[in-house]
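To start, the structure itself, in structure tokens.
One protein chain omitted, others in place.
For reference, chains read A and B in written order, and residue numbers begin at 1 within each chain.
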Amino acid sequence: MPIRLTIKMTTRRVLILAPLLLTLILLQSYFWVPTYEQQTRGNPDRLEKYITASIGDASLLNPILSADSASSEIENMVFEGLIDRDKDLRFRGRLATSWKIYEEAFFYVNGVAHVPGQGVLDPAGVAQVIRDAQKAAPPASALKSTLENIVGIQVIPSRQFRTTREGTPAPANRPKKAITLRGQAPARIKLVLHQIDPDLFANLTLLLGRDYFTSFPAQNYLQADGPLGSGQLDGWAREILPAVEHNPVIEFNLRPNVRFHDGHILDAGDVKFTYEAIIAPQNLSPRIADYEPVKAVQVLDPLTVRVVYKRLYSPGFGTWAMGILPEHLLNSEALRREAIRAGKEPANFTMRQSAFNRHPIGCGPFVFREWKSDEYIALDRFEDYWEGPPNYKAFIYRIIPDLLTQEMEFYAGTLDAYGQPPGGVPPYQTRRLENDPRFQSFSGTSFGYSYIGYNMRREPFDDPRVRRALGMAIDVDKIIKYVLYGQGKRISGPFPLQTDYYDRRIAPLPCDPEGALRLLAEAGWKRDAQGWLTKDGRRLQFTLITNSGNDIRKAILAVAQDAWKQIGIDVRTDLLEWSVFIQERVDKHDFDAVILGWSMGIDPDLYQIWHSSQTGPNQLNFVAFQDQEADRLIVAIRQEYNHQRQVDLCHELQKIIAAAQPYTFLFVREWTAVLDRRIVLREVDAAGKGVYKKITPTPTGNIMYDFNKWIKLSEVPNFAVD
Amino acid sequence: MIAFIARSSVQKIVTLFFVSIVSFLIIHLAPGQPSQVDPLNPKFTPEMVARYRQAFHLDQPLYTQYLYFYRDLFTGKTVSWKDNRSVLAKIWERFLKSLPLFIVGTILTWTISFPIGIRSAIARGSAFDQTTTFCAYLLISIPGFFFAYILIIFVVQTFQVPVIGMQTFGLNQSSVTAAVMDRIWHLLLPSVLGATGGIAVLSRYVRSQMLEVESQDYVRTARAKGLPAEQVHYRHALRNALLPFVTMFGLILPGLIGGSVIIESIFSWPGIGRMAYEAILARDYPVILTVNFVSAVLVLGGTFVSDVLYLLVDPRIRL
Partner (left out) sequence: MSATSPPPSPADGRRMELQVPRRSRWEEFWRLFRRNRLAVGGMIIFILFFGVATAGLFLTAGTQPIFDPALVRLQEKLRPPLARPHVDSLGAQEVPPLGVYLLGTDELGRDVFARMLQGAWVSLTVGFVAVGIAVFIGIFMGGMAGYFGQEFIRIGHLLWAVAVIAGAALLFSGIVAVGLLVGAGGVAGLVHNLTPKRISGRTQRSWGGAVLAQNAMRVDTLIMRFVDIMLCFPSFFLILTVVALLPPSIYNIMIVIGLTSWMGAARFVRAEFLALREQDFVAAARALGLGNFRIIFRHMMPNAIAPVLVSATIGIATAILTEAGLSFLGFGVPPPHATWGNILSDGRQFIFDAPWLTFIPGLAILIVVLAFNLFGDGLRDVLNPKLRERHA
């Protein structure tokens, strides 16, 4: 009995001791965890690692396949493009040491047009006319500069061709029949231009006659072997035998002896391969639209690559900042071998399925080490980087989905930065963190703006006075002051504020509720007895929507509703989940007014968002902004290669948009990023000694520009003079 | 016994079949598109969106999509739309990450609930009982994330040590012990938070089981015999009160997937709940469906195990 009793007593003791013991074991682990100070002092390794965090994980680490910000942040470290932008946002060479941009232009010899004073000319005659004009001083100065720009004239003889097109199905649901087109293309003149000249053909008409190009009878040179719809042949003829053609050419000279992380040397073939991978339909690359205007990428020699464009397309140059893929790891042969190794069907195995996307190899400053999904991505520095290895030995990109816990990790010393651009530190924290002596903080303007867009298909937004009045009723300064805590700037147009495309002379709308009421009165909206604005017995009433999950948009929603209520507009608001918001409302044009934002590139191409051809369902001009002059300017901007002329066109376009007010442009955000105070710039001076400098952002607000020279010190440094 | 197992497994497979249909319908009939098919991304032309839809079979009728999906699932070929990795491999990887959290949480729950529950049943109505009752309900009444933030801020501000993630980042730990202890420290907060609800519920359940048993005749008899109170409680009562808990072992398994979304998000723990949550956000249908399917399998497997355990443990049940 006593033994039994003790057993029972043991049960009781175990029951009480087990949890106590467990708690003790768990709690004592605290003594093994380093504090902030312990992590930096006495841990030299830690100082050579840069740890940053992101809210979301990357998707695929392949620059041609992913379009999300987390992935591209890593890709920028692992891959390198031919060019990038320098401190002042001008292009500078990276993998390319230099480049040449010129043009090849073509036109068909018109067999029916009369050249003034010469009659109908044969190919040689046309070429001779141009050569003669080059020698003689022509009267018009525009023509003169055009002719001086021509460095080569060549006649391409007539040739036979044959091609097929899909016929239009006469009865519905019948399979489309292929139609063979054959013909004899007339001779063509090829002009090689020193610089790109969008006005070439317009100016040549001064020489060859006003309708020399427009009267080219392309359809006469084309025959079809099947029945056709009306006008179909003409359409194809214009497509296959365009009277004139601009072919801008970019020639890149590549940097010699640049190595991929696996030691393979980069050459022109890799550039060509990267282009081909993007346009290959099976890769579903989100960048395919950027490269559609490319006609061909040619390898001239291992260090020279030539890109020919189908038409004038100036945004094309900037796209070569895209990371270059290693051909030897991803070409069809390599993929086939990988498929067989993985036991998959090689026919269905594309670059999307390749393991490369989780183990990328590029020639950027950092080498991929490992990726733990939703935990971290680790990179090591590339010792053979052509510009010399970065100071940091490792770059660790943690995924911490919650901002508050990111902040706590920053305080605890396991993150070196908090609030990376473009998002930055939440605006209400800026003041507190800026004044905190433990950190150093930076700020800059982001590339992206917020706006209220009006559906111009609907009343009353089809009236520019109403749109202007709505904009004037809102006190944007107040939004910036109180919602953004001063972390924003007003804008009046769609170009990035820190570039010269943006015209600072165009002032944003003033906040003027009285003026807004006057404008609305002009448009016929009067206040009734209860103070509501009415017209023809109808109240001014609409719904303002935005997506959920964005606090700033939510705040704007409340402010705008309140401001409009003050002048008697009955506004309802709705917050919708992102995909529903986009697919059910914006894409189907089922909205009155939306609050949204665009994040912009540096290039001033506005075609997709503002051109009148982009107003269909699923397209981005969902407010249906249509303006002929704006269309002309938009197209001219993307055809213009001269920076100053492009700037002038942009300013003109901004004026038109500001006058029409299709959006109420609200603000661009300013971001603030906070870094550990012990991080500095280390440069090597002429004597080979390390010099420490304070980190400063570029004039355009990029702090990461000199990232390769950053390093963390064990003590807060003292800079004698900045 | 064999008959029972056979009948039960057939039943469970049929249930699983219906679960698969229901979850498939829920996800595919909801409005919206996977985010890979994001039409507002300026880089996506309508043709590309169409091509994506085709690549993901989204343009096919529902029943075909259903067949495609479950064919791929059973041949192990399902891949995530987000990153083209095998879904089963992803789930397994995350499962291993969730496992320590789950194990520590479960051990905490069970070791702490039992003494508390038993004690408050024995001392029914005492101050101890009242306090634990109150505390138990307090723990289940706190919104989890509110509690988590308060704890995190308290720990970081007071002790200046990191608590987020699975380990202290950026350090090459000097010794294995230090590395292990560091990991244990990072396990501590999330598992305590994950266990609070469990402790509260389980200790209440232990208490009511004990009370139920204590009021039974054989316990009264034992007491009337003049046996020491300790022995009556811990020998006669406890043993019988424990019976239903044996079967609970089968039922805790599904908890691996369900309840940890919020805790894992806050602590940026790369576990299975967070993966499921991210998949929902990205509308990564294959991952959502597979997680659902796997958790249904776990639930059914768990009930099956608990049924069998009950059979083995409780002599009164004979089939």
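Here is the rule we use: a residue touches a chain if its C-beta (ideal position, glycine included) is under 8 Å from a C-beta of that chain, and two chains touch if they have at least 3 such contacts.
Nothing here was measured: the structure is a model prediction, and the numbers come from that model.
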item: Candidate in contact with the missing chain, chosen from A:Ile101, A:Leu403 or A:Leu713; value: A:Leu403
item: Residue touching the undisplayed chain, where the options are A:Trp386, A:Tyr482 or A:Trp532; value: A:Tyr482
item: Residues in chain A touching the chain absent from view; value: 403-404, 426, 428-429, 432, 478-479, 481-483, 548-549, 551, 554-555, 558-559, 562, 573, 575-577, 580, 584
item: For chain B, the residues touching the chain missing from this view; value: 11, 14-16, 18-19, 22-23, 26-27, 29-32, 61-62, 130, 133-134, 137-138, 140-146, 149, 153, 204, 208, 211-212, 215, 254, 257-259, 261-262, 265, 273, 276-277, 280-281, 283, 288, 291-292, 295-296, 299-300
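Here is the rule we go by: only the chains that are shown with their structure count from here on.
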item: Chain A-facing residues of chain B, complex; value: 31-33, 35, 38-46, 48-49, 51-52, 55, 79, 82-85, 90, 93-94, 97, 104, 107-108, 111-112, 114-115, 118, 149, 152-153, 156-157, 159-166, 168-172, 177-178, 181-182, 184-185, 187-188, 228, 230-231, 234-235, 238, 265-268, 270, 274-275, 278, 283
item: Chain B partner contacts - residues on chain A that touch it in the complex; value: 4-5, 8-9, 11-12, 15-16, 18-19, 22, 25-37, 39, 43, 45-46, 49, 51, 56-57, 59-60, 67, 281, 284, 286-290, 352-353, 357-358, 372-376, 396, 398-402, 404-405, 408-409, 411-415, 577, 579-580, 582-584, 586-587, 608-609, 618-620
